[in-house]
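With one protein chain withheld, the remaining protein chains of the complex are depicted in position.
And then chain A:
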Amino acid sequence: MRRAVHAEWTKLRTGGGILLAPLVLAVAIVGLGAVAAGTAKAGADPGRAALAGLDLGPAIVALLVALPVGAEYATGMIRTTLAATPRRSAVLAAKAVVLGGPVALAGAVAAAGALLAGRWLGLDLGPSGAVLRAAFGSTLFLVLVALLALGIAVAVRDAAAASGVVLGLFYLSPVLVPLVRDPAWRRHLEQITPMNAGLAVRSLHVDGLPIGPWKGLAVLAAWAAAALALGAFALLRRDA
């Protein structure tokens, strides 16, 4: 497992430019958060404003994950990988570590930066417990998105298809769910779609949200677990 992680890290590091993605992720989250914080209306949730950049998170993370994984299948290099590390579960776990790690680091820096920028721009963040929850939860949100994207990418074996699925999963539901007329149904859908549920954690005032912050992350974690299970099934069962 240690050797598999080392190999995956070297592979990611030398793949050309992909390590810029975490930087882009952090800059986007802090930058967009600062804009939202500066223009936030009175009464808006300060966490939602400061961490508004998280809306872009799934898009950037999906590319960060789908591009290197898809390229490995497109070139056929996956066979070299699986010949070098025949324990396929170890390959998947190693990819999760090397893709999730930089996302976690960038996410933590970005969330802390965005919240600090928000306070500096005049947002009243309130008690530090909720602020810490939002920072930690936002980081976890991005890591779970990365794991979900990894599962999808390994299952569909193609960068474009994988990013399409992930983008659809995260960005279609916020557009489609408000179109549902029945309020009970709408609330229910907001509780189980990955974007709405997962982003509950960035709010500082959680009363009245369709789903609680940790429960929301648990929903996203379930999505990620299902995607990883799908990826693992495909990787373990299919011929390379």
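Definition applied: a contact is a pair of C-beta atoms (placed from the backbone, for glycine too) under 8 Å apart; a residue touches a chain by one contact, two chains touch by 3 or more; residues count from 1.
Just so we're on the same page, contacts and distances are computed from a predicted model.
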Matching the hidden chain's UniProt record against "Multisubunit potassium/proton antiporter, PhaG subunit (TC 2.A.63.1.1)", "ATP-binding cassette domain-containing protein", "FeoA family protein" or "Phosphoribosylformylglycinamidine synthase subunit PurQ" returns "ATP-binding cassette domain-containing protein"
Can you list, in ascending order, the chain A residues touching the missing chain? 3-4, 6-11, 14-17, 71-72, 75-77, 79-87, 239-240
